[in-house]
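The complex appears here without one of its protein chains, the remainder shown in place.
Going in written order, the chains are labelled A, B and C, and every chain counts its residues from 1.
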Amino acid sequence: MNSYFHFLTPSGKSSVVQGPPYHYGADYITIYFKADPEKLQYFLPHQLKVLKDGSALAYVSDFVCTVSENELEAPFIDPAQATYHEAAIGIRCTYKENPGVYYPFMWVDRDWSLVRGWSLGYSKKLADDIQMTRLHKYIPHVPYYGPGVKLSGYCARHGERLLSASLEIQRKGTSKDLSSSPSVYGLRYFPANTPGQNSVNELVEIQKGNAQLGEEIWVGEGKIELGRSTNEELERIGAIEPSYGLWYQFGFTNYGSKVLEKIS
Amino acid sequence: MNSYFHFLTPSGKSSVVQGPPYHYGADYITIYFKADPEKLQYFLPHQLKVLKDGSALAYVSDFVCTVSENELEAPFIDPAQATYHEAAIGIRCTYKENPGVYYPFMWVDRDWSLVRGWSLGYSKKLADDIQMTRLHKYIPHVPYYGPGVKLSGYCARHGERLLSASLEIQRKGTSKDLSSSPSVYGLRYFPANTPGQNSVNELVEIQKGNAQLGEEIWVGEGKIELGRSTNEELERIGAIEPSYGLWYQFGFTNYGSKVLEKIS
Amino acid sequence: MNSYFHFLTPSGKSSVVQGPPYHYGADYITIYFKADPEKLQYFLPHQLKVLKDGSALAYVSDFVCTVSENELEAPFIDPAQATYHEAAIGIRCTYKENPGVYYPFMWVDRDWSLVRGWSLGYSKKLADDIQMTRLHKYIPHVPYYGPGVKLSGYCARHGERLLSASLEIQRKGTSKDLSSSPSVYGLRYFPANTPGQNSVNELVEIQKGNAQLGEEIWVGEGKIELGRSTNEELERIGAIEPSYGLWYQFGFTNYGSKVLEKIS
Partner (left out) sequence: MNSYFHFLTPSGKSSVVQGPPYHYGADYITIYFKADPEKLQYFLPHQLKVLKDGSALAYVSDFVCTVSENELEAPFIDPAQATYHEAAIGIRCTYKENPGVYYPFMWVDRDWSLVRGWSLGYSKKLADDIQMTRLHKYIPHVPYYGPGVKLSGYCARHGERLLSASLEIQRKGTSKDLSSSPSVYGLRYFPANTPGQNSVNELVEIQKGNAQLGEEIWVGEGKIELGRSTNEELERIGAIEPSYGLWYQFGFTNYGSKVLEKIS
């Protein structure tokens, strides 16, 4: 069987997604915030250490276009295989002194994005509804991105609003306004449920490249609201102090994941 | 009650949509085609006459941003109220020698877009799934709009593919490549089902303005496939001869609808 | 054009829904409650008067099977045209001393249910997600409907939970536990947006018949939670005092709507 994942067939054609590298072009509303570092540490594998200042972030994003390297024509051949939305919460941390970010919660709206993410080490679930402000250059009377413009986004699952983010743009930004993380850490995980089965549990660093930041970067005041749900535990993050927010466009590649530690 | 439509309340706040004017900013894949004029005439109110050459068009579009004039902040306050997708089939025609276009079939993916459309005179149903190729300036290895690039879109309802459109870009276009229609005709319609009820049945011309065509217009070879479904009759259009297709961005305003004739 | 509604064609085949009579078979979680009568009166057309005790109800329901009389085979031919979910809030009231119920808020998850409802006089919007507890006779370890069993349901729109209802069954009920309303009042409404257009604004009584209550009726303690949303005003209902709740199955027919008054 030559599929990267289910459906497993000799041709591999029916696989829910093809293997990496994966290429991405996305628009983000990102809000940086601080929270109680002890509360944040709860969500991290013990090998990762939260920063002393409790730095974290949340985003809602529109992954406008994304493909596997061996399916570069997907946006044309199967548009439902090449675009999705994502919302996430990230915690800044270190692994053996190396700074990075770990995303305990990431919601998307396509199954192939789930699978792709899991195989790389991203912790994903499906949202029922991820929406964000979309502006258009040619609509009358509604201004395009710029100072004074307000943007928002949200993520809902099982009929509950989990994450709301909003941003009031104050000024044009530069790449220095992005508090980007040298490394992205994750967990590749697949469970065993019966004696005799293998499982996977690996702390990984996702191998990224081709980073290209869009020219339009907008900075302003950001807000976040987190919700409660039976199947989530966002309330454990506690009080949040947003610092600022950004709208930007970003392109990048995920090549795979380097194993840092096998967890037993 | 001060609502434009249901829910009807004194404040009008709960109305599924506010009244016109409506502003729009959208991206289109439009394919021009010809079909048997007699077959096309079947879909027109008898007051409208098909053109002799059977000119028609189909599009799949991303209504990136749209608002009612008294809700200009909707993209921020309620992003799910300000963006939707639309697919349609239009037939060129004349009303008393005045050339225009009539859309017998228009599918959208939001209830407020349905209502808004009906109140203006557009014939709309909900689709389950409308997708189109989305490209992003910063994704590695996937080219942005330009010669050689291929785009597609589709509309599905009740699990059936109703409309598939595709476009292979050959050259940059100009406003002259848009075969735009001086007038857009429609039917404002609301049924009676019991003696004593009022009904509405009006042939209208939709009042448009603020038209602004985006700078990027891409022209190429277009294709269309129409599907069959229990609740549609697209097969009555018969054989289709596509001429060419376009990708473009367009902004405009719908102010309301001028009644041409009341139909009894 | 022989369609009941859009799409308007000579055959009527493409109409989003056929005309009445409509037949229904549904499962309900209904919670009776009381609220401040003045606050409830706000939501009523002035011709309807709230009861002095502020009687009202909320339900979440699974419209398992429903058809138009001239499409009795729809559940087979087009299953997506014959099943939907509905949540609603109803206010008990009188019209010229005749007791009845009026539903200011009704959410459904199919476009044809919207249209059908509007043409009868029901105030409907689309929900994104309506869910309710479903039990099955043959699942191991999960009890079927009966004393001690807990049920719930919810309705969400634009990523916000609008209505949550829950019921803990205490005893088997009878038809006397249903606080049914002799009359159902509604508003048939279609707006004008430009001078010269007709509109419809009729206070109606929906013509019901063929009522058949299922044998299994379960009564218990009920709870309701109402949410806030940009496009709703449920908070105006104020404090709610639930009395009790029911799970039951119900079949009925809506034949059309009798006009009580034309509203100018």
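Everything below uses one rule, namely that a contact is a pair of C-beta atoms (placed from the backbone, for glycine too) under 8 Å apart; a residue touches a chain by one contact, two chains touch by 3 or more.
Just so it is clear, the structure is predicted and the values come from calculations on it, not from any experiment.
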item: Absent-chain contact - pick from C:K52, C:K96, C:H141 or C:K176; value: C:H141
item: Hidden partner chain, residues of subunit A it touches; value: 1, 4-11, 13-16, 19-20, 42-43, 45, 77-78, 80-81, 104-105, 110-111, 114, 118-120, 123-126, 128, 158-159, 187-191, 193-194, 196-200, 202, 204, 207, 230-233, 255-259, 262
item: Chain not shown, touching residues in subunit C; value: 23-27, 64-67, 69, 72-73, 75-77, 79-80, 82-83, 129, 131-142, 150-154, 166, 210, 212-214, 249-253
item: Residues of subunit B (touch criterion as defined above) contacting the omitted chain; value: 128-129, 131, 154-156, 158-161
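Note that in this section only the chains that are shown with their structure count from here on.
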item: Longest centre-to-centre distance from subunit C, chain (CA-based); value: A
item: Cα-centroid distance, subunit B relative to subunit C, in whole angstrom; value: 31
item: Intercentroid distance (Cα basis), subunit C paired with subunit A, Å; value: 39
item: Residue list for subunit B, restricted to those that touch at least two other chains; value: 77, 80
